[in-house]
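Of the protein chains in this complex, all but one are displayed in their positions.
After this line comes chain A, so read on.
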Amino acid sequence: MNCNNSGKTYMVTLEGTRQMNLDKIIILLKQGKHIREDCVYSLCIQAQELLMNESNVTHVDTPVTICGDIHGQLHDLLTLFEKSGGVEKSRYIFLGDFVDRGFYSLESFLLLLCYKLRYPDRITLIRGNHETRQITKVYGFYDEIMRKYGNSNVWRYCCEVFDYLSLGAIINERVFCIHGGLSPDITTIDEIRSIDRKQEVPHEGAMCDLLWSDPDEVDTWSLSPRGAGFLFGKGEVDQFLQTNNIELIARAHQLVMEGYKEMFDGGLVTVWSAPNYCYRCGNVAAVLTIDGQLERSYTIFDAVQSQNGMGHTIIPTKKPQMDYFL
């Protein structure tokens, strides 16, 4: 890849050079260092080319580790890799919501992209409801880019990548992975394959439901009291499992204090991978590893300390700032 200032062209050089460059960028990202705009552009273009070839529901083999929401908590993402073997050794599926809320949305997303480019068959990225232009403009990613670059170009490049992310994954034809949940418009997994995913997530329709809906103790499909969005219950989950001959739906999207929560007799699990969410919830995080026998094992991890041993700030804290409020 070419990270020089020679306009916004990108060049594929020898594979070896490309990997070396990627490794360098990965090191920088892990330290939370600044990545130049043209370099981000080049990464995003390459990622798009790669993601374009993936189907809406990607096939993944076991063993694999399923990870939930990250929300820009770069340091906790590093802990996640550390505790679960690392991308050099293990396979991963990320269920979306890489950005927003945390302070390092860009670095977290780019790190995952770099891993994707460096180890394409070892990491699968699924789109979350935060991987959209509309949501990132309100919940932090856009502001973070404006703060870090002074303009919104990098945000635009990233949003273009969002449009190419897969909608789901299926592990050994037995475990279905999705960000939010089910949709009344989708009965079989094959129906997801016919969605035109390369667009901003619409406000309604199957694509929207898959990224937004929530499981709940309801008897049938019901409407959220907010006036938009579906809730689904055990009946819908059992039906979906049976129709598609699968045993588990793994999803993220909702904060769980213990990092994961199994529902409906183990037919559905919520995995949450952002410890001490928003730097104040005090929750732990989890990832779910599915082995060759489709056995589930959860790895729990805690948030990194906000300061290192030297008293240096690693994460900007949200301590109460004293003020003379009235």
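The rule is simple: a contact is a pair of C-beta atoms (placed from the backbone, for glycine too) under 8 Å apart; a residue touches a chain by one contact, two chains touch by 3 or more; residues count from 1.
Following the convention adopted for this analysis, contacts and distances are computed from a predicted model.
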Notebook entry, point to check: UniProt protein name for the omitted subunit, picking from "GTP-binding protein", "Trafficking protein particle complex subunit", "Type 2A phosphatase activator TIP41" or "SUMO-activating enzyme subunit"?
Noted result: "Type 2A phosphatase activator TIP41"
Item checked: Where the unshown chain meets chain A, residue by residue -> 31-34, 129-130, 135, 138-139, 143, 147, 184-185, 187, 203-205, 212, 216, 218-231, 236, 254-258, 261, 276-277, 280-284, 302-303, 307, 310-326
